[in-house]
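The complex appears here minus one protein chain, its other protein chains still in place.
Chain IDs A and B follow the sequence of writing; residue 1 opens each chain.
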Amino acid sequence: MKKILEKIIKLQELNTEMYGKDFLLTWEKSLEEIESTVLTAEILKLMHDNNISARIFETGLAVSNFRDNSTRTRFSFASAANLLGLAVQDLEESKSQIAHGETVRETANMISFLTEVIGIRDDMYPGLGDSYQREIITAVHYGYNNGILAKQPVVVNLQSDLDHPTQTLADLAKMIDYFGGIESLKNKKMAVTWAYSPSYGKPLSVPQGLIGLMSRLGMQISLAYPEGYELLPEIEEMAAKNAEESGGSFEICHDMAQAFAGADIVYPKSWAPLQIMRTRTELMQQKDFDGLDELEKKCLLQNAQHTNWECDQQKMALTREGEALYMHCLPADITGVSCVKGEVSAKVFEKYMVDTYQQAGYKPYVIAAMILLAKTQQPAATLKALQQNGNLRQKY
Amino acid sequence: MKKILEKIIKLQELNTEMYGKDFLLTWEKSLEEIESTVLTAEILKLMHDNNISARIFETGLAVSNFRDNSTRTRFSFASAANLLGLAVQDLEESKSQIAHGETVRETANMISFLTEVIGIRDDMYPGLGDSYQREIITAVHYGYNNGILAKQPVVVNLQSDLDHPTQTLADLAKMIDYFGGIESLKNKKMAVTWAYSPSYGKPLSVPQGLIGLMSRLGMQISLAYPEGYELLPEIEEMAAKNAEESGGSFEICHDMAQAFAGADIVYPKSWAPLQIMRTRTELMQQKDFDGLDELEKKCLLQNAQHTNWECDQQKMALTREGEALYMHCLPADITGVSCVKGEVSAKVFEKYMVDTYQQAGYKPYVIAAMILLAKTQQPAATLKALQQNGNLRQKY
Partner (left out) sequence: MKKILEKIIKLQELNTEMYGKDFLLTWEKSLEEIESTVLTAEILKLMHDNNISARIFETGLAVSNFRDNSTRTRFSFASAANLLGLAVQDLEESKSQIAHGETVRETANMISFLTEVIGIRDDMYPGLGDSYQREIITAVHYGYNNGILAKQPVVVNLQSDLDHPTQTLADLAKMIDYFGGIESLKNKKMAVTWAYSPSYGKPLSVPQGLIGLMSRLGMQISLAYPEGYELLPEIEEMAAKNAEESGGSFEICHDMAQAFAGADIVYPKSWAPLQIMRTRTELMQQKDFDGLDELEKKCLLQNAQHTNWECDQQKMALTREGEALYMHCLPADITGVSCVKGEVSAKVFEKYMVDTYQQAGYKPYVIAAMILLAKTQQPAATLKALQQNGNLRQKY
């Protein structure tokens, strides 16, 4: 309980302007806002672990809109909403009477009359996910400003084509816990690397989110991928600039071993070539299914040239004292477990399995923190009140 | 807050017998009950807008049964249930183990052991929707009377083949707000008209519900459609009789311009010819899919003869001072936006977009009002208690 109070006091000291604000990209938030989010997540987790209710709403809806399959994020969003007292209502576009040509503005308003938050996952097509989220935001602002909506729901990005903030902040929470504080991350080397996977079309949002966020913490980021697997150039450039400003460093290389050398943290993960993802978007829009099949074959062939980009014991041995923290957003493609040849060897994954699961365990609290910070004017005071009122989550 | 109390006092003065009663058709309710429903919806909306909790249930289920796709009504029902403290459980017939030949009586009871309300949308087949809702009601009455159910759940019609009361009462709430009280609607002219749409098979429940309800308020209703697009004759007759009794008028014509002339309100909306809907029902029951395809072609061809039934600026100019209130239950087929040629021109829709969205915004509160009035013996006292106890919806 003392730990909770200490964190609340720390939160109180941070300067933030998150009330009423959406959460789309970590780089639209100040560093103090990033810290506040992680801190609030930690507080909510401690409260949950100590059976203190964090219910701030009696009633209200949290709308989820998953334009891609999801287990982890779906359950995280549901857990977060429930923790705060909101009921989840899923906007399933297949079951909806969303008229052909119905505007996003209309749909957004129709689902928002009693809605506090809208969580959106739309990560499959470069150039589309983030813009869709912004369209929703514009729509509900319009609704609020025109007397259609009594309250303005906030949008939480549950993964877009650009960023995956609920993931990368969960990652950050794990790193803070593992290394002992956000300050301790300064000068730590983190390898964000491509890894081979037999699957196709994984989004770029996680590596982009990682270099966009971690470069702000004074870390030494080494981004590694085979030629042709570039991330969005503007995000690579931003990461370089961030690193310079934060007193860290940022390099891009095409050698997994180089990135791993001396690393404190490694985050090897597959993603699709940006150019292929872009072509895919076009083909999808043209409904050129033969073209899509061909593209998939081409992409898998290209991937297959890089099966040696696997995180195995040999590569882990290159890291700091051979003991870097291995991280993954899950599910990982594990060699010999979920595929013949994958992103990570079974031995390495096994060793860090508990860590990766714990990493995932921060996500519900990160989402809850995002909602709480957007919905309460004085979050520290709110959290203190919740703790002092002592309402139990399990009451009996 | 004063406004809330005033409305509660007004509600108290109305004579109603809605406790324990289902809500299927507005014409089964007295005018005071209609007024009470709108008034309660307004009170609940004001309470929500002022962060006063309207939670009357700690726990309990609200079952939804959508036999047709839905966004607006699905979210409205979910919002209403949640506002009062109920959890939505969807009866998805595709995922259910409803045995071939299982009786409606059995299913209805099996889903009702802890259920307070059942919302049903079944609007596609003339002669089937309303009767299905009544079958459910008979079944749960049977269950209650035979010691199977401890409480008798009430059924709320979320759209049937006959009526769409949650829509038309939301429409009425908007009209009351727009014109300044239910009394102000007396002698207003309302054009309920067919409109062209490239789509097929839209239900008749909205226009039927509108003429069935608005004809009771002393309004001058002009119902217009091309020959062959009649509504159910018994409802047209009822509307005529209602109008006579309420001191209004009711005419049927086959000219959009005539209906629009001097109108205070226009509600142009596509629907399918009744005869085609009936044939469709038969073909569905016979699983004659070729016949259904042919029917669709025939219907679209028939529709295509009436593309001039569009609500455009020229027709709007015919209305009272060219400024009639344009209404639609949404989504509208907007020319140049959602289709090449549709129910309404982009210009007209744009001008009244905010109004139509606000109109839709009453629906969650209308549904919540229906539930509250069916579930509390002294609704005015309940609402007063909710307000005076001052429990906040967002507590922190």
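Basically, contacts are C-beta pairs under 8 Å (C-beta built on N, C-alpha and C of every residue); 3 or more make two chains touch, one makes a residue touch a chain.
Predicted, not measured: the structure shown is a model, and the values here were computed from it.
J.: Looking beyond the chains shown, say which of A:A150, A:C339 or A:A385 touches the absent one.
T.: From the options A:A150, A:C339 or A:A385, the contact with the absent chain belongs to A:C339.
J.: Check the options A:K7, A:R74 or A:R134 and report the residue that touches the missing chain.
T.: Of the candidates A:K7, A:R74 or A:R134, A:R74 is in touch with the missing chain.
J.: Tell me, which residues in subunit A touch the chain that this view leaves out?
T.: Residue positions of subunit A that touch the missing chain: 45, 48-49, 53-55, 66, 68-72, 74-76, 78-79, 82-85, 87-88, 330-331, 333-334, 337-339, 354, 357-358, 360-361, 363-364, 391-396.
J.: Even though one chain is hidden, which residues of subunit B still touch it in the full complex?
T.: On the side of subunit B, residues 55-61, 63, 85, 87, 89, 91, 95-103, 106-107, 109-111, 113-116, 143, 146-150, 375-376, 382, 385-386 touch the unshown chain.
In this text, only the chains that are shown with their structure count from here on.
J.: Please work out the Cα centroid separation of subunit A and subunit B, and write it as a whole number of Å.
T.: 41
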